[in-house]
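This view holds just a subset of the chains, kept in their places.
In this document, chain identifiers A, B, C and D correspond to the written order of the chains, with residue numbering beginning at 1 in each.
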Amino acid sequence: ACGAPDSPGGSARTGGPVPEKPGAPVTLNVLDVAGNLQLTQTMIDEFVRRHPDIVSRVTYSKSPAPELVGKVKAQQNANRVDIDLVLTGVDGLAAGIDQALWTPLLPTYAGRLPGMASYLPGAAAMQKLAGDFGVTVTYYPSGPLLEYLPSKVPNPPTSAQGLLDYARANPGAVQYARPSNSGPGRTFLMGLPYLLDDSDPKDPVNGWEKTWAYLRELDKHVRLYPSGTGETMKNLANGSAKIIVTTTGWDINPRALGTVPKDAKVAALDGFHWVTDAHYAVVPKGVSTDKQAAVLALLNWMLTPEQQARAYDKGYFYPGPAVRDVPLSMAPADSRAAIEEYGRPEYERLIADHPLEVPLDAKALVAAFDRWDREIGGGKVTQ
Amino acid sequence: MSFDKLRLDGVTRRFAGRPGLVDLTLTIERGEFIALLGPSGCGKSTALNCLAGLLPLSVGSIWADDTRLDTLPPERRGFGMVFQNYALFPHMSVRRNIAFGLQMRRLPRAEVRRRTDEAITLVQLEEHAAKLPGQLSGGQQQRVAIARAVVLEPALVLMDEPLSNLDAKLRLEMRTELRRLHQSLGLTTVYVTHDQEEALSLADRLVVLRDGRVQQIGTPEQLHTRPANRHVADFMGYRNLLPLTVTEKVGDRVVLARGDLRLIGTAVAPVDLGDEVTVGIRPEDLRLVDADAIPATVEVVEYQGREVAVEARTADGVRLHLRTPDRPAPGHKIHVAADPDRVLAFPTDDGAGG
Amino acid sequence: MSGRTALRHRLAERGIDRQLLLLAPAAAFVAVLFIYPFLYGVGLSLQPARGGPLGAYRQFFADPYQRDTVLTTLGLALPAALLNVAASVPIAYRMRGHRSGWRSRGKRLLTTVLVVPITLGTVLTAQGLLNFLGPTGWFNRILLATGLVDAPLRLTNNYWGVFFSLVITGFPFAFLLVLSYLSGIDPTLERAAATLGAGGAQRFRRITLPLLAPGLATTFCLTFVLAFSVFPSAVLVGDPAGQTRVISIAAYDAAYVRYDYPMAAAIAVIMGVVELAVIAAVLGWRSLLYTGSTSGGKG
Amino acid sequence: MRRGLVARPAAWLVWGLVAFFFVNLAGVIGSVVVSSFGTRWFDTWLPQGWTGGWYAQAWQEFGLLSVLLVTVQVSALVVGISVLIGVPAAYVLARRSFPGRRLLYLLFLLPILMPPITYGIPLATVLYKYGFAGHVSGVVLANLVPSVPFVILTMTPFIEQIDPAIERAARMCGAGTRQIFTRILAPLLVPGLLAASILVLVRTVGMFELTFLTAGPDSQTLVVALYYSMSAAGIRAQQSVDAMAVIYTTMMLVLLVVALRFVNPTQLVARVKEDVE
């Protein structure tokens, strides 16, 4: 396997117009940094099966998101890009935009992606974050939500103040993970300004006085901030934490997996806004036009309702589909069964009743993490 | 650990089942100078190592008066040892190597310094005191090893060929120094050497080993004039070992013959008429005489200072070694004779046991 | 010919001869694959978005939250490295020796078992510490069950969690090296010392330890470097925003969260310099020691 | 050599600490292994049920068979090459003094000291430019950057310990430099080589950054999958991370055992001169 390296796209065109269809079937190297393949791999595999004339083979690799940028840069600096399609969350997307890694697919090829026209409103709002570069492939309203075991917390708090009171009364019982390491953690962080009615929920530096004050107060009663959501889930399950923050997906899927007791419940705080989340498909600069053509064809396929229905999964990104008119009934049977067992009927109403907000842009989010680390997490000196 | 008597009782050490030293029983008086002798690989170093506590015994025990020693670790025995391979501490200068044992005894700094200096002077390494062992010549290293052991003035000093790498002159000087130290400090010394002369001149008693077994224990004179068996004889320089037959016998005076060769000698152990015996004669006990003795032809003459070593052959082809101040030329016919007291007849089949 | 010979002669006197070519592959390798990328990184650290060439460095040292990571990291790495080396020495010392019989087999087994944690990797160690030392882990369960404590001890997500993980991953590393370095020391030397009246402790201190010291210095340096660049466990079992905000976290944040490569490079250079300072001190000390053959004479 | 009674308390202390270390280590490892086979495990001594499902899932999700093969291939190559390149260099640094020796030593120290953040991306760029990265060869080359110096640093004291007289004797027997290395030094350095190789192996198998930056889709190693499962966005059961960690450790253990088999295991503590007893 360490024989003479061939030259990926050494001679292939990377600029200019993208053909309708690759000249010959291509191999697509897909890199997932968001856990998106959990939702979309079956879609892609199906596409390859159906269109061997476009894609002859797909390779999948997965990596943590942050390191992605470095790798793509290294390849682009050397003019040898071998990642054809990246599936990423908001952070990777934004970092790539910032570092000018991605090929602009829009609006030039919008015509080849008719599915984008039927995005759900939340997904459409998330798509705006992608600018000209990414295509939203899955979407969910996320959180913030609270999760607890009814046996341990008979009367869960229903307001931000209630949560604080509960924490005060039960030191160490409330837990959330360090926001920069945790989806639910950051969703909670971004959701607080709406709950507390802060002056500018999009400006963590100047507009979050109440949020920071609240977090500081809460911090007095928090024993530890784990470095991952999984850890908080485990602590909820073993009883060392009583209330943790969560999202729809983090509520359903772990219970389906068995890492959290099935009887855990979620609570929503009064007046909360959803801080939505999505996964995007992006194409690094330097990918040949043939491959770009294949990617566009693939994305078009993925945005069809039939394929989108697979995004229900087992509640991993609940609900998951980014486009309209994809009811659960279209989902594969095992997916339906899981959600019927572990899903929550109240989500439909919660999603309908509460406003949707897009998350902070990358710069602001980093500023929020930094401030949280310094003032909340870092101020903590526990023994 | 000082003592009046040091008793080795059936000391045996095996290496992977094969004997290195077998059943060594010996009582050493305080102040005695004992030399261990024997061919290479006979177990001399093994004996010293057992005494020092560096090799556990397979069988047997060692006693200092009534205290059992062989269960004590080496550092509690308080013996000094010159290792055959020196075992100098490579990271310490000559001075620090020598001072090490004194420091271990927590002597005052000034005394350590004084005694170390004395020991350095003793072994003539003043100029080299600051060098590391790796920067010394072989003989210099050996002298460090000697100084390191004697500086402690231990109750028992074990020396394993301590002078083997020194030149003749220095060896003689060091030998005298060692003897002097031994006497003036009242040490007890067990000394391994392959140099008979050294052993004979230094030791009160000699222990001859062969294949791990004691062959003879005795004073230098006893060993020299009355080796207990032909192996000891061989080792003590009886270079002429001739297979002859006992043809006459009066008391322990015997007549020994084979073909032309006819000698009068002394039987070391009872022999009978007709027995095949080994007859031992030292080269220096064979004299050139004018006639009426064993005729032989000179074959090789080797220059050895004042004397020459001569190899001659009898008509029967028996090879004789002798030393003489005369200088016969190869090819000359000579006549050789020996004093019957110095012609020893050993039973040929005598075993290894002493 | 004689001119060439003379030149070769003169070079040889200065210690330059063909044998030095043995260095060539390693030197070339490092020069080709490391020097350029490294200088590139250093150069990058001198090109921050603002503040002039030294802007990133100034910014790092001006901000206590950043600057303190150096001390935080030293506070973890130095004790952990010291403990790992210090604990390896007596254990390896008792384990050395190549004897026969059941004792040797037992020791060999024990040696192997001591080396096994080297295979764990940071993730299993972190997961294991979280599971085992966590509030409902077996460790606290036993303490609670035996009544030794009445509330679970807090042993993870703080300094101690990271410290334990540095010990678990660093100890076998140090042990393996120390054990092997020990095996190169001629045992006759200790025997010689014993005949000079040195007891076990003194033999160790005066003979074995000095001969082992060069190896210990190297072991310490490597263990220290390993501990100094601690990252995953500082995040996973530590308190990454507070007590265990080590310098790699600062570098990581700069590189992968803020994508501020000049800053990340600057922090990495600072890491290197701090490590170098510690190592230079240790190696400087090492150069004062005896280094060389550990055999004591003939044979 | 027998140890005196004085040594006893110290010995007991040492063994006591070792025992304590082992008990806790067993707890650490055991809790992960148990968890990786558990269905659900909340506030109890043991999980509620047992399953191998987490392994099956991890195996499938990451295509672990090929990942493992790549990992073995990469680590074997890195260990082999870094020993081949590093030991001769260590030899020269240990035995010789020449102008620039210290500078060179510093040069070899740097790749160990510097976090890959400083040089990883430019290194990967270079390797991509010349067509190595994206393949096993690129991963191997990148991993050699810290491994070669690591071998040099660890081997230097081992070489210093060997009496140069032995080498001289070999030269007098007509052995050239190459034979000195293969016939004299290599056998005497076995404990050191083994230790250095094991440590390089461990570091290579665990080297995330450089591997990730230079790996192509078919040349990822296990640690990339492990870090993904541990820290990537998305929901994962703790047990599946535990299972990945166990797989990782098992593989390392197998490599270690193979390494110890390959070279006689007793040589881990072998010595040149036999101890008595």
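As a working rule, a contact is a pair of C-beta atoms (placed from the backbone, for glycine too) under 8 Å apart; a residue touches a chain by one contact, two chains touch by 3 or more.
Keep in mind the model is a prediction, meaning the values are calculated, not measured.
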Next item on the list: Taking the shown chains as one copy of each kind, please give their copy numbers in the entire complex.
Entry: A x1, B x2, C x1, D x1
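Methods note: only the chains that are shown with their structure count from here on.
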Next item on the list: Measure off the straight-line distance from the CA centroid of chain A to the CA centroid of chain B, and report it in whole Å.
Entry: 90
Notebook entry, point to check: How many angstrom between the C-alpha centroids of chain C and chain B?
Noted result: 54
Note to self: Averaging over Cα atoms per chain, report the distance between chain A and chain C in Å.
What the structure shows: 38
Margin query: If I count partner chains per residue in chain D, which residues reach a count of at least 2?
Written below: 1, 3-4, 43, 120-122, 125-127, 227, 231, 238, 241, 276-277
Next item on the list: Give the residues of chain C that touch two or more other chains, as numbers and ranges in rising order.
Entry: 136, 186, 188, 191, 194, 199, 211, 236, 252, 255, 292-295, 299
Checklist line | Footprint of chain A on chain D - complex, ascending | finding: 39-40, 42-43, 62-63, 70, 73, 77, 120-122, 124-129, 131-138, 140, 209, 212-220, 224-225, 227-228, 231-239, 241
Check: What residues of chain C sit close enough to touch chain D in their complex?
Finding: 14-16, 19-20, 22-23, 25-27, 29-31, 33-38, 40-42, 45, 87, 90-91, 94-99, 107-108, 110-125, 127-129, 131-133, 136-139, 141, 168, 171, 173, 176-177, 179-181, 183-188, 190-191, 194, 199-201, 211, 214-215, 218, 221-222, 225, 229, 232, 236, 248, 251-252, 255, 261, 264-265, 267-269, 271-272, 275-276, 279, 291-295, 299
Checklist line | Touching residues on chain A, where the partner in the complex is chain C | finding: 66-67, 69-70, 95, 98-99, 178, 180-181, 223-228, 231, 234-235, 238-240, 366, 369-370, 372-374, 376-383
